[in-house]
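Every protein chain of the complex appears in place save one, which is left out.
Entry: chain A
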Amino acid sequence: MSNNPNELRYSKEHEWLSAAADGVSSIGITEHAANALGDVVFVQLPEVGDTVTAGESCGELESTKSVSDLYSPVTGEVVEANEDVVNDPSLVNSAPFAGGWLFKVRVSEEPEDLMSAAEYTEFAGS
């Protein structure tokens, strides 16, 4: 069973978003999503300076069986991409809420339908 941290908020595309510090939030995929993908072998992240848009594809995640689009849960400018996860994609599986974070965004706009941990747990069924 996944343990979705209370301090994060969640999108329907199974991304998490940290509380903003100085206007910057970290973004990753949830443990539920990582488990569904299986072993992640390749991640393509947006680049620093890119503008990402809530609900739109901004990268991809490859696992043994499939490739999945990576969606941004918010709109904003990418200020950092996690090079550790590019070099070792298994971090997405082993620590999806910690060392497996994907990128950081200076948030300019948030959709209204982000979920709390409890709402996401119910939504994902785990």
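Criterion: a contact is a pair of C-beta atoms (placed from the backbone, for glycine too) under 8 Å apart; a residue touches a chain by one contact, two chains touch by 3 or more; residues count from 1.
Keep this in mind: contacts and distances are computed from a predicted model.
**Student:** Name the absent chain as its UniProt record does, using one of the following: "Aminomethyltransferase", "Carbon-monoxide dehydrogenase medium subunit", "Branched-chain amino acid ABC transporter permease" or "Phosphotriesterase-related protein".
**Tutor:** The UniProt record for the chain left out of view names it "Aminomethyltransferase".
**Student:** From the list A:Glu62, A:Glu77 or A:Glu119, which touches the chain that is not on show?
**Tutor:** Going through A:Glu62, A:Glu77 or A:Glu119 one by one, A:Glu62 is the residue touching the chain not shown.
**Student:** Which of A:Ser18, A:Thr51, A:Thr75 or A:Asn93 touches the chain that is not shown?
**Tutor:** Candidates A:Ser18, A:Thr51, A:Thr75 or A:Asn93; residue touching the omitted chain: A:Asn93.
**Student:** State which residues belonging to chain A touch the missing partner chain.
**Tutor:** 35, 38-39, 41-42, 44, 62, 64-67, 93
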